[in-house]
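Please find one structure pasted underneath; my questions will follow.
All protein chains but one are shown in place.
Let's turn to chain A:
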Amino acid sequence: MALALKSTCFVQLKRPKSCYAFRSSRQLAVVSTRRSTTMAALSTVATIGISETFAKLKKEGKVAFIPFITAGDPDLSTTAQALKLLDSCGSDIIELGVPYSDPLADGPVIQAAATRSLAKGTNFDAVISMLKEVVPQLTSPVALFTYYNPILKRGVEKFMSIVNDAGVHGLVVPDVPLEETEILRNEALKYNIELVLLTTPTTPTSRMKAIVEASEGFVYLVSSIGVTGARGSVSARVENLLRDIKEATTKPVAVGFGISKPEHVKQIAEWGADGVIVGSAMVKVLGEAKSPEEGLKELENLTRSLKSALI
């Protein structure tokens, strides 16, 4: 049963300790009509950017929890609700994936999410419209995860301008190598968008150093050799890689790919990561649920359980 977002009036909650207000979608609708706040009355908290979020968390001795979901799976209105849910459940930064026809870096779960989303007719303009409504209601900054072709289609400058208008703070483009990031970086800078670069277990140390120097927002450490998708355990390599990166830079490092359980999250935090990114596990519970309602419920449960590993 698809949820129709008739009203965009969600009460702005400042990081509640629990997510009880969002436990059921019905309650959501009830809450909103009872309060009958209008868009104009909502306090739009200007979110701080990505680097600043990490700096803040560092002062508090905390590790960032960074969930990823694919826009439009099962549909954009559910995505809008999911973003708010993730935000209120304590995410520090939220990654939103733009669905693409040929996602090279993604495993079966995110591929399937992209296919479902595209089949529903999701396109970039629709994602941006949704973000324009939702981002003002979030306290965490949003980073877009997209492949390069959709950026090129619009032109790099235009793309940056559009996403900046939508309130996006960061960008991850997995199929642009370091050598080609200059153009992206220059345009992104003009619009205060931080371009996050990825380093992997196969990246030689000297190249890793060049990557971390150029990366903005944070350094994305890919935990394993492969595409996105939950793994049974986190490779022990990650500990060494984290150490090498931290020797090369003081920028925050977040680890992603394959992380799906609280034990993984805990382990990575113990090894010294500044952030933990969880993608496929979130996408799976949300997109493969029997209904969007149930998906959101599962998402909330998973988020709480993962987040608790960081406390």
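List of remarks:
Definition applied: a residue touches a chain if its C-beta (ideal position, glycine included) is under 8 Å from a C-beta of that chain, and two chains touch if they have at least 3 such contacts; residues count from 1.
One rule holds in what follows: contacts and distances are computed from a predicted model.
UniProt records the chain missing from this view under the protein name "Tryptophan synthase", selected from "Tryptophan synthase", "Proteasome subunit beta", "Elongator complex protein 4" or "Origin recognition complex, subunit 5". Within the whole complex, the absent chain has one touching residue among A:54, A:68 or A:100, and that is A:100. Of the listed residues A:124, A:145 or A:218, the one in contact with the hidden chain in the full complex is A:124.
Although one chain is not shown, part of chain A still touches it, namely residues 100-108, 111-112, 115, 118, 123-125, 147-154, 174-182, 185, 197-204, 206-207, 209-211, 213-214, 222, 225-227.
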